[in-house]
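All protein chains but one are shown at their positions in the complex.
Coming up: subunit A.
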Amino acid sequence: MAVVSPPVTLLPAEAPLANAEVLRIRNDFPILGTEVNGRPLVYLDSGATSQNPVSVLEAEQEFYEQRNAAVHRGAHTLAVEATDAYEAARAAVAGFINARPDELVWTSNATEAINLVAYAMSNAAAGRGGAQAERFRVGPGDTIVVTEMEHHANLIPWQELAARTGAELRFLPVDDEGALRLEGATGVITPATKILAFTHASNVLGTINPVAELVRLAKEVGALTLLDACQSVPHLPVDVKALDVDFLVLSGHKMLGPTGIGALYGRSELLNAMPPFLTGGSMITTVTMERAEYLPAPNRFEAGTQRISQAIALGAAANYLSETGMHRIEAWEGELGARLVEGLTAIEGIRVLGPRAGLPRIGLAAFDVAGVHAHDVGQFLDEQGIAVRVGHHCAQPLHRRLGLTATTRASTYLYNTTDEVDFFLEAVAGVRPFFGAR
């Protein structure tokens, strides 16, 4: 079906990505040809939000021009076509992480997906969902475990769940380099632990966490696992079955898709045993004035009119990434990340957070510039057309742990070239001299 158009660039599958091909890929992204402050845009903020290829933009436009109708409601032709396109997108995104379509719930973003699980658990704690929801019940004496490197999105929903239910929130600490310290993990992840929620790749440190080990620790005590894959799914091959996690969340806008769409993956038997979070139309079977019965997953978690065009566009994004090849993207960004860290480390007065040069990291680097505040660094770079993120990157506890309040972060994607990284490094070298930092 011509629902999701194929990527504009068709590539030989095995050859590693190189600058020449990246330059062709860039042609698929209209915004990368624009200027900022009279300079060509050097977009190094894909960790915050990524740019969209033409195939994604067209998928959304084509939906509105040719198929716009409510899905799963009504029998007219447009409604059927819209529903087909919507479900094909679900299959594309599910397939992208090796899940089944019925294991993928659409949400607005990763934040909503995490809240969905947290609220489902407190609904279970309040007695909803019957006997089969027992696994999700949390209360006094139970613990919820996260790590010290979490994005606020994977911290605050759990703080709130703990506060609502009387459970205790505990965390796995990080060391001075930002690596998870697992020596004492069995003292934190205990039989009282109901869920272990942790990030796959850190949006600040670039570290890739040892998922297998953490999943093993959780399974040993019968705890559920939730993986925040916001910074991994866009950048490396992710297979939910191989990772063996119970839940995984992702955000569409970080993987070439539009804003307003994300997803929750959950193992089928868990999703079907979990009480719903949002309730209303489209998620029910039989409704009386007193009560309602719910559809199986994923629809039981998709109350109300859904983000149809965004889902379809995200399906196109997943296809674009698949056809480019996630292994190739991972390798290319590994190269860019290494170049970033090596280059930054060589500049006087720069402290790079996270793994040292030579150790694995995703293609991003957050850093502190001695004597210059991150906001000033960002302003300086913006003047040269370089877009980076400054601040605490929604990870205040991690920054506090590392003795910082704000850092500058450059994050790459498949469309960045080594020339852009070099241009950025050259610009960063000019920061301390400009501000007269001593």
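Quick note on the criterion: contacts are C-beta pairs under 8 Å (C-beta built on N, C-alpha and C of every residue); 3 or more make two chains touch, one makes a residue touch a chain; residues count from 1.
Criterion: contacts and distances are computed from a predicted model.
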{"item": "Name under which UniProt lists the unshown chain, selected from \"Urea ABC transporter membrane protein\", \"SUF system NifU family Fe-S cluster assembly protein\", \"2-oxoglutarate ferredoxin oxidoreductase subunit beta\" or \"Cytochrome aa3 subunit 2\"", "value": "\"SUF system NifU family Fe-S cluster assembly protein\""}
{"item": "Listed residues A:R339, A:R361 or A:H392, member touching the removed chain", "value": "A:H392"}
{"item": "Sole residue of A:F198, A:F380 or A:Y415 that reaches the chain not shown, by the stated touch rule", "value": "A:F380"}
{"item": "Where the unshown chain meets subunit A, residue by residue", "value": "37, 372-376, 379-380, 383, 390-392, 405-406, 434-436, 438"}
